[in-house]
Structure formats: C-alpha cells, structure tokens
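One chain of protein is taken out of this complex; the other chains stay put.
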Amino acid sequence: MFSHIKNLQFEAKPDGPDAAFARRLQEILGGKWGEMTVANQYLYQGWNCRLPGKYKDLLLDVGTEEMGHVEMIATMITRLLEHAPLSLAEAAEGNPMVGAIYGGSNPAHFIHGGGGAMPVDSVGMPWNGSYVTASGNLMADFQLNVTAEAQGRLQVSRLFNMTDDPGVKQMLRFLLARDTMHQNMWMAAIEQLKEDGLEAMPVPEAFPDSPDFTEEFSYTYLDFSPDGDAGQGRWASGPAPDGKGEFRYDHSPRAHAPEPVLPPGDPRLYGTDPGMVQGVMNKVKSKVT
Amino acid sequence: MFSHIKNLQFEAKPDGPDAAFARRLQEILGGKWGEMTVANQYLYQGWNCRLPGKYKDLLLDVGTEEMGHVEMIATMITRLLEHAPLSLAEAAEGNPMVGAIYGGSNPAHFIHGGGGAMPVDSVGMPWNGSYVTASGNLMADFQLNVTAEAQGRLQVSRLFNMTDDPGVKQMLRFLLARDTMHQNMWMAAIEQLKEDGLEAMPVPEAFPDSPDFTEEFSYTYLDFSPDGDAGQGRWASGPAPDGKGEFRYDHSPRAHAPEPVLPPGDPRLYGTDPGMVQGVMNKVKSKVT
Amino acid sequence: MFSHIKNLQFEAKPDGPDAAFARRLQEILGGKWGEMTVANQYLYQGWNCRLPGKYKDLLLDVGTEEMGHVEMIATMITRLLEHAPLSLAEAAEGNPMVGAIYGGSNPAHFIHGGGGAMPVDSVGMPWNGSYVTASGNLMADFQLNVTAEAQGRLQVSRLFNMTDDPGVKQMLRFLLARDTMHQNMWMAAIEQLKEDGLEAMPVPEAFPDSPDFTEEFSYTYLDFSPDGDAGQGRWASGPAPDGKGEFRYDHSPRAHAPEPVLPPGDPRLYGTDPGMVQGVMNKVKSKVT
Amino acid sequence: MFSHIKNLQFEAKPDGPDAAFARRLQEILGGKWGEMTVANQYLYQGWNCRLPGKYKDLLLDVGTEEMGHVEMIATMITRLLEHAPLSLAEAAEGNPMVGAIYGGSNPAHFIHGGGGAMPVDSVGMPWNGSYVTASGNLMADFQLNVTAEAQGRLQVSRLFNMTDDPGVKQMLRFLLARDTMHQNMWMAAIEQLKEDGLEAMPVPEAFPDSPDFTEEFSYTYLDFSPDGDAGQGRWASGPAPDGKGEFRYDHSPRAHAPEPVLPPGDPRLYGTDPGMVQGVMNKVKSKVT
Amino acid sequence: MFSHIKNLQFEAKPDGPDAAFARRLQEILGGKWGEMTVANQYLYQGWNCRLPGKYKDLLLDVGTEEMGHVEMIATMITRLLEHAPLSLAEAAEGNPMVGAIYGGSNPAHFIHGGGGAMPVDSVGMPWNGSYVTASGNLMADFQLNVTAEAQGRLQVSRLFNMTDDPGVKQMLRFLLARDTMHQNMWMAAIEQLKEDGLEAMPVPEAFPDSPDFTEEFSYTYLDFSPDGDAGQGRWASGPAPDGKGEFRYDHSPRAHAPEPVLPPGDPRLYGTDPGMVQGVMNKVKSKVT
Partner (left out) sequence: MFSHIKNLQFEAKPDGPDAAFARRLQEILGGKWGEMTVANQYLYQGWNCRLPGKYKDLLLDVGTEEMGHVEMIATMITRLLEHAPLSLAEAAEGNPMVGAIYGGSNPAHFIHGGGGAMPVDSVGMPWNGSYVTASGNLMADFQLNVTAEAQGRLQVSRLFNMTDDPGVKQMLRFLLARDTMHQNMWMAAIEQLKEDGLEAMPVPEAFPDSPDFTEEFSYTYLDFSPDGDAGQGRWASGPAPDGKGEFRYDHSPRAHAPEPVLPPGDPRLYGTDPGMVQGVMNKVKSKVT
C-alpha cells in the first residue's frame, strides 16, 4: 500500500521556460528507459517475487523511489511548458529562439495536455507496458536493471548537455547521482545472488546444456562475416566467464541441416502449394517430405 | 552486404504438428526477447558503432548468425501449423487434444498467415523496433545484450518444458547452447571494454557526479518502505562495485523540496487555473470572436 | 514523494489457482479502464494541476490509492497462475477444466512473465500512456474520471460473474465498493467545480460560440439517418442542459459547402494531379481554385 | 447502409497554406479525442446497442454526422499542405516563417502521404481502435461521450488560438458549435436514461455493493497523502450524488491484509523461488502459505 | 457528407451463436486487411485526390460501400457473441464444444465490449491508421487496393471454411462476390490510368532512372543466395514488363563500396568512439575519414 506527501524528493524548478527542452525531457519520463519504466519494472518484479525477504523488499523500495522521480520530472516539464509560442505567427515574429521552440516542441503538449506533462517519450509516443520485464528469474532481471540504470544515466547526461538552465541542471545532477547509486546497487545485488547460491551463469543455471552440444556450440565463436577482427577479442579464446568452458573460434561455420522442404498446406487455406495443383505437385513431390 | 544459403544452420523439423505450441514458439521469434530483437539489436549496434575493429565486427557477426536463427524458428513454426483444427466443429468432434489446440492456437496464423510463421509474439502482437536499443555506448549496450541472452535462454528453457516433440526439443537444445555461448561472449566483451580502457562504471564514466551530491545520493540506499529487510543486502553497506564509494543506508529518506506550486497557465489553453478565476477570464472573453 | 508499506490495502488471495481467470483479471490491471490507467490518470492530472488546494490534493490522494489497487490485483494474478498446464499433453490428459485453462490462458504469463502478473490487458496487449488524459481542464477531466470509474465498476462486476472462487470474489467486492465511492466522488467534484465558479457547460465555458452559429448549429439535432426514432428523445426538443439554449430538430440536414476541388500538388511529390498532366489539366482546370 | 454526397457539411477552405498548422490540426482528426474516435465510437455503440429505438438511432445518426466531420478536416488539412518547404535549403533561405514551418510540420505528410491528410494525430501516431469504447452499458458510454465532446471542444478551442487564418477559424467555429450541441445532447441522453429507468448511479446499478462494505468503503474518502486540503471538498462529507449514502472522511486509511507471501513457483519455469533452492527454502518456508 | 439508413446492405444473421468464430471474424472487421482498412483507405485516397472526376468519385463511392460492410460484420459479431460461457466452471461442465468456445474466444469481447463487436482483429489487437496508405499517386495506391481486395477475399474464403453456420456462410458469400467485383474494379482502374496517360510503370514514371545505372541496376536480377533456381523465372531474362528494358541475371553480385568507417561522435553524447579515447584513437584514426 502506498502513501504520498506533497513535498518533492528534490527540487524540480527551471529558471525559465523552454518547451522544446520539455519535449526532450519526456524521454526520461515516458521513454523506454525512463522513470515510468524503472518504477513499474521494479514494482512488478517485486510483486511477482516469490522469495520473501531482502530481494523482494529491495525491488519494492526502489520502485517506490522511482515513482517520486516520475513526479519530479512531470513537475519540471509542466513548468518548462510556460510561455510557449502557439502559432506560426508567434514563431516567426519573435527572435530565432522562438522559432526553434515552435519547431522543436511537441504540439500535443498544448492541444492534448493543455500545457502539462504526458506519459510519452521525446517523440511523443506513449509509454507502454512492453518496456517492463519481470521474468521471475532475479539474475536475468537484475542484469536488465543494471542496463536500465546505465541507459538512464546515459540519457540524463546527454540531456545535461542540451540545456543551460541552472534549475534543470541541478535536478539532472540529482538524477545522475541516484543512477550512480542504482547501477552500483543492482551490480551488488547480482553479487549477492551468487553468494546466496540462488543463480549463476549461464541463466538459468538449472538448465544444463546437452553434453553433445557443449563443445561445438556452447563455447564456440562462429564468425559469420569472416573478413574482420572479431577473432581478436576475449570472446574467441581463453576461459569463458562462467568458469565452465573454454572459448573456441570457428572462422567458417557450417550449416547442419539441408534446405527445408515444407509439406503441402491445408487446401482450405488457399495457399499456393504443391497439394493444390496437380501438375506442379508431380514435378516437385518427390522432394516433399 | 549479406548473402544467404538455402541450408539451415540447424535442423528445424518437428516430429508432428502442434499449432498451440507454434503460437507459443512465436515468443522467441517475434517477442521482446526473441531472435528478431537480438538480430536487429546487434546489427544496429554494429552499423552505428563508430569504433572500427573487433567490437564492430563482433556485433555484425553475431547479428548475422541471429538472422539464421530467425529463419530456423520461422521454418519450425510453419511445420508445426500443419493439420490444425479450423472450426469449432472440428475442435469438438476430435479427442480432447484437438479442442485444446483450437483454443490454444493463434487464429491469425490461419486467417492472415495461411499456415505460416509471422513476425509476432506468443500473444500475437507484432514485433516492434522499440525492442531494439543501440545507444552508442558499448558498455550500456553490452549489459543489455547480456540480459537479452539470459532472458532468451530462460524463455527457451521454459518452452523446452512445454512440448514433448523430440524434433522441437532438439532445435531448442541447439538454441540453448548458442545462448550459453552468447551470454559468455557479452560478459567477456564487457571485460574487454574495461581492459581496453574504453568505459567503466558507472556508465557513462566520462560524466562525473557532482561532489556535493556524492555522499548523500551517489552511494546511499534510501529505504522508501522501511518495514522490510532490504537493509540486509550488500547494496546497503560495504564497498560499492564501482570501487569509488561506500554504500550507506538511510532508513528514513527526507524530501528536499517543498510542495510545488505551479504558475498560471496560458489562458488560451482554457485550463482550470488560478489565472482564469479572476479577471483574466473577462479579458479573454472579449478577445474571442 | 511516495512511500510504501508491505501490507496490502485489502486481501488478494484466491482459494485456488485459475490461470484462465488470471488472464481475464488482467483487464482491470493493465486494460484501458484498469487500475494502471486510473492511477496514472489521477496522478498526471494532479501533477499538472495549476490550481493549488483541494482539487490537486484530491487527484494525488486518489491516484496514490489506485497504486495500491494495482499492487493487490498483481498479487492476486500471480497467485492465480499456480499449477497451470504448460503443454498440450498436460492439457489433454487432465479433466476438461485443464484443457479449458490451457486454451484460455495467456502463454506469455509463463514464457515471458515466469508465472507473474504483467502490465497488459486480458488480450495480452501492453498498457500504454494514451489511455491517460490530463487536459488541464478539470471539468473535462472529472467527466472522464466519472466514466473511468463507471467502466471500471462495470468490468469488475462482469468479472465477478466469471469466477466462483470465494477469495477472488471478496477482493472484487472491495474494488466494487471503492468504485462506488469514486463514481460518487467525481460527480461531487463536478458539482464543486460549478459551485466554485471554475467551469460550466459547455466545456470550455470561456470560449463562447459564435452568435451566428448558435441557432442553426449549437442546439440543433441533425438527423443523418432520418428513418428512425431519434427525434423522440430529450435531445431533440426542450431546454438544453446547459441552460443556455433550446433544442431544435432538423430531419433533413443540408450541406453548406460545395464539392471540394483541390489545387494541384507539388510536382516534386509525384502525385497524380492536374498540375502534372497537361491533357487532363486542360479538362479540369477551369474547376480548380 | 451509408450513402455519400460530394458536397461538404461545412466549408473547409483555408485562406492560405500552413503545413505546421496542418500537423496540429491532425489532433482533432486522428487523435484520441478526434473525429475518427467519435465517429467510430458512436457507430460501434449503435451497432452493438441491443435496445431498439431512440437510443440506438441517436448513436447511429450522430456517428454518421461525425464521418462528415472527418471528411471536412481531412479536406482542410490537404489544402493546408500546399507550398510547404521540402528541404533544409528551402527552410533556411526563406523568411523565418518558412523555417518554422519546416521544423513544425510532419515529414510523413509529404514522404508517405504525398501532401494529403493521414489518419494520425498531431505527433504523427496512427489512430487506433483502443480509443473506442462501446461497453454495452449506455450510462457508462454516454458519460464517456460527454467527456469526448468536452475534450474535443477544448482541443478545437485551443487550435482556434493557434492560427490567424480566417477560413480555418470559420470551420473551427462550426465544429465548436456542433461540440456544444453534442455535449448538451449526451447530457440530455443521460437524463433520458434515468427517466426511462434504464440505469442509475453507481453504474451498473444492477450490481449492489455488499452491505458489509458499504459503510467503510462505498462512501468513505480515504486520504492517502494526509498533508493536504482534500478533506474540504464536497466528496468528503455530506450526501453522495447517488442519493444512497453519506460521504465520510478517513484521514488515516489502514491496511486490511498482511504482507503477501507467495507460494513457490513451478520449477519448470526457472524462476528464483523458494521451491528451487533447498537452503533458502528452509529459511523461508515456514512463512510460505 | 454521409447519410445512413437503418437497413443493412445484406443480411447479417447467424443461425446460432459461436463466440470463438466471432473472435475470428474480427479479422475482416478490424484486421490489417479488414473492412475498416478498405473503408478508410478508399475514403482517405478520395479526400486527398487532387484530380477531380471519375477517379475521386470512384474512391469515395466504394469507401462508402465499405462502411456498410463494417456495419454488417459488426452486427454479425454481436449476434454471434450470445450465450457464451463466461467462466471456467461453465466451460468445463458443458460439452466439449463449450470448452473450445471458452478457450477460443476473446475475453475482451465480454469484459470490455459487453458482448459486442470491437474495432480489433482476430488476436484482439486494435485496428490502427498505419494500415491505411493514401500516397497521392493513384497507380501506387490502386495496386495496393488490388492486393487489399485479394488479401481480403482470401481471408473471407478461409473463414468460410471455419464455420458450418448457414447464416454466416451466406453473408460471407456476399462479401466474396463484392471482393470479386472490387478486385476487377481496381484492375480496371489501373488500365484506365494507363489509357488516360496519367501514370505508367515503374512508379513514379516522372522520375527517370539515371542512365548510368540502368544497365547494371535497373533490370538486373542480383542473386544473393546463388544455390537456387531463381534464375529460371521470367524475372531473370527476357523483356521487362515496363517495356523499357531487358532482364539480366547476375549470379555473383559484387559490393560497390568499402567497409564504412564512421567519423567520431559528439563527445557530449558519451558514446564509445575514437574521439573520446586517445589511445584507441591513435590506433584507428588513420582509417577514420
């Protein structure tokens, strides 16, 4: 169960309006790697977590914090949307900056949202639930969470270079610091999972590869464009990170199965297939299995 | 530039049809973590890679292999779609397995696809480009690739338990082995990036956190649901994985900003706001023609 | 800023598993009128609300409660997903109920979600941000909130008739009671807005219709399929609800503008148009304006 | 069955081109609250209406009128798309207005649509069927229709302030007048439903709340962020609009269920759960129910 | 401007209910190649058509007819949704057909639509505007319309084999006959366009290929998987259908450009690139252009 206080976790007040930057800031609110994604992802991972205790609690705690970040960024965007040019006439009569704001802003912010934040990304595409993964396997999901925080911190750092507004920059510094913490946190959680003996690599550890396939497939780099340098990397020789095998390099991977020949289809589906046309069928049916 | 041979990388032939399993197998073809995702993700990461040499080549090689996996799974699905019940009458007159196939299959496989594979997931939702991330930062993206292979191997292992067909299981064993290799490979690539001095944690390393924020925010676990066990994990005390800080634990995080009070909106947007309540509305009314 | 306690607002425990009902219950979690929609809609309306005080607080309070409903339903779904048949063989060998569960469940619940709730609807389509409207005009939005609670209560009442599980029914009774409160609440909020003089009908009140159009268009029912009974309703005669006009009925609406003739397009776009082809252009250009 | 005449219901001719405004005007054509939505929503509600007579006829009549509005707006947009700058060179060499049009227009209008209207919104996102609700319960749907017309009129009034073109403004005046009528009409239809005894509040009336829950949940305002003014509104005390209860106010809502502990998952899904790992299971299983 | 009569173009009444077939029938209502697509596609092509006269009229006429088909199919679906099993208990206690209906139906038909048709496809995914193309070039669009009618007739013929209901089959026969007409009609319209000298192949005719490229690229079949029979088709030798060239066959297509080496990225975007890291840059910069 959630509760809310009216104060913000951190200040979200720009020194001035900038509707074009407001559109861009939507990326870390409603984009694939934005705060709505991490908030929902951690909460769903937490709600679905079948292991009571510190992992489940971690997920629910941090998901709750991210809800507060959604709130901060939404507030910032609404403030940035002040005093925007609404028409072509306003865009053209002002200084060049006004024209750039007009072209660079999201018209739905005004027509649909009335000058308020929306659950969309920097293009204006709505956030959607496919951004969230809660697989039930904590190792796979914590690895996803590491990259979610890395992609998020990367996007915030880029946005930091897209504005000169001191108030905006201060809020971004806060978000960068929290992303630093959260990257570290999920890395630590992966270490913890290993220490607790709950999962190892490759995920899922409980499913062992077939011994017949191990040598040729489980540790072999197959080079499908053999005119390059990929053989020089650590992934092509030496011990594999899972500690269970040795990398090999195959510069000329072979096909293991013949050209597929499909059986005739159901004639009630009216496809073009051997079963429907006698003349062609005779020509090809010796090859059909 | 690509070329193609008619043979398959590995055999993709079921021992018998099963349209309900065909629907489920679509998840690893056109789902968020399926082969279309990894093929496109690695290729886009490769095409966008501004660093020539082994990393770029790695991405393009493996993306090309994944295109061959797309082909194998599509072929398997088309073969599994044989002899499916088309109508309620067929579903009800057969043995219980026929009824279960009818209910458990994707009708679009027959009405739209004519008995062939489609670029959709196990629900029937089309694959889409938002599943792909190519951020330009290899560390962030290789971390994503690790989880992509882990989520993929997890899904294949689950599908392995959803069928008894020996031919299907054999293809899944092959895919599991390749996912083992690819998980190891991206982990090794992360190590290689560090060795080559190209990136470190937290991503992006080139953006340093503000010193003012480091102590309170960059390494502090803020517990937003303080009735749990999250403080017991490695993420709440001890050295952080980036080697640059020490975790701290705050069981009662405070708000750093007051309740936000927003400025009045543009009256031309007709929102409900303080500016409209008073005389502004009068002013606006006279202007409307 | 949000905080969270581990307890649930209300119990969310079924007496037994039912993966097919779990799929259906997703509608009120991640569907258009589900709890994710109302939680986000009220929060975004609150964050964007430029009028400080009771309206803004109302929106944030109730949005926070709805987050707790998201949690309850997610928990219920995860519990309902126990002991589901994974394969066709299991589906066919059990009693008929097992076969119906197999056909009626969402395979992504198992392949992607590992037996946990997902932010999707009863079809399996991801929740998305276009379900949320926060227009900045509280009257328009409170009217939307009324229907959101009505559609939501309607769906819960239908789901009530789709299960016999006592634990599920008890949670649905709780949600029905809260939807009763919330329908009443938004109706009361509409009354309050009127009392406070902040908005009236038609929305937005601050934009007055052109007097020239009032008689013919602002209060006239135009009957575009004149073979029916629509003229018998309250909307075709008598005083209009806004207290500003009288309904009229036009059983034979006329067109007010001629057939549109478009100007030739830019030849650099290679459309088929008069400007491109001399012979046709001569024939038609007298009509082109 | 539909028929069509070539004349327009109202003139849709701008005085001059403006591709940037054309993009914005798409919001009321193919946006969530645009004419495609109301046309399809009323028609689907009408086709699905199981009650013959005036309600069904009302829905089909007005849906048909809205198809004519779709036609008018599409025609207007196509005319506005004339003479747009196609390249950066054209954008930069003209006056500042040309640059603002270039940045503010939708490139797909030219590359995909060849200078014609498209079924998309002001961002360029395609209209989709999830915008339509036809629930079968007329009270719930008429309430939705009220807000649809209110949101629609709000958007048109905003667009009115985004252009100076007399021809565009004249068409918008017509649409505003019809939205006035339609808001009134759906309000009248709600009154009619009540008079005819077909539905009352809360929707659906036929489902009565459990008496055990009425006092605590059906009429009680639960304040989940207790530092605000929400208790001052009409929704927190006094008679509820449904005439069946009295509002109460709870400033400290309690949780009614303990922290949920989930049962172990199916080991064949390879989640991280107590059932899979003996050591952890022993530690936690006494808590698992 | 449109008008509507209450009668249907053709009868749409099943002999009995079948909710599983109702779900399947949605494909030709709200699927990619369904009636909503052709109705909107022809109307948008008509509204955008800059050439007054018979082509524009053809598009608007037929689009209007298709609206009547949308109505018929929606009506049929609503009737088919009668008497469906709502719960697992009902599904399991009836005959096997009831269980198959439960598994094979779309739960949103009942929870969301209350037993009525929806603007979605057979999977349940909403119809969307990207299905519509109105390019402004009639030849390109008429070719699309041919395939739209062919794909549509194909789907109807498949659905014809998925039911035994005489009433359903009769309506499908009507739709098949109209699809026959419409396929013929668009083929005739293509011939008419050629006769009128408005467009020829390749589209757009007004853009001539560069003479330098004609021989090697404009008429040459490049075989990128040279182990097959593609060279035996009419597309690899002989005169091309446009009457302007002769097909050639290249069994070993060559690359015309070197491996791309990208310039360093903007360091403010924090990508992994040569510009950011001195040591690596020295190693590679001689290759960077």
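Should a chain be cited, it is by its letter among A, B, C, D and E, assigned in written order, with residues numbered from 1 in that chain.
What we mean here is this: contacts are C-beta pairs under 8 Å (C-beta built on N, C-alpha and C of every residue); 3 or more make two chains touch, one makes a residue touch a chain.
Being a predicted model, the structure only gives us computed values, none of them experimental.
Checked against the full complex, the candidates B:Pro17, B:Gly94, B:Pro119 or B:Pro264 give a single residue touching the omitted chain, namely B:Pro119.
Contact with the undisplayed chain is limited, among A:Ala89, A:Ala200 or A:Ala255, to A:Ala255.
One chain of the complex is left out; on chain A, the residues touching it are 18, 20-21, 23-24, 27, 31-33, 95-97, 99-104, 121-125, 154-155, 158-159, 161-164, 224-228, 255, 259, 261-265, 267, 269-277, 279-280, 284, 287-288.
By the touch criterion stated above, the residues of chain B touching the omitted chain are 1-9, 30, 36, 40, 43-44, 47-48, 50, 57, 60-61, 63-65, 67-68, 70-71, 74-75, 78, 112-120, 126-130, 132-137.
Residue-level contact of chain C with the missing chain is found at 154, 157-158, 160-161, 169, 268-270.
Rule of thumb we're sticking to: only the chains that are shown with their structure count from here on.
Our note on geometry: chain D versus chain E, Cα centroid distance of 27 Å, whole angstroms.
We define each chain's centre as the mean of its Cα atoms; on that basis chain A and chain B are separated by 6 Å. For chain A, the set of residues that touch two or more other chains comprises 1-9, 48, 50, 53, 55, 57, 60-61, 64-65, 68, 75, 78, 86, 110, 112, 114-116, 120, 125-126, 128, 130, 133, 135-137, 139, 154, 157, 204, 207, 268-270.
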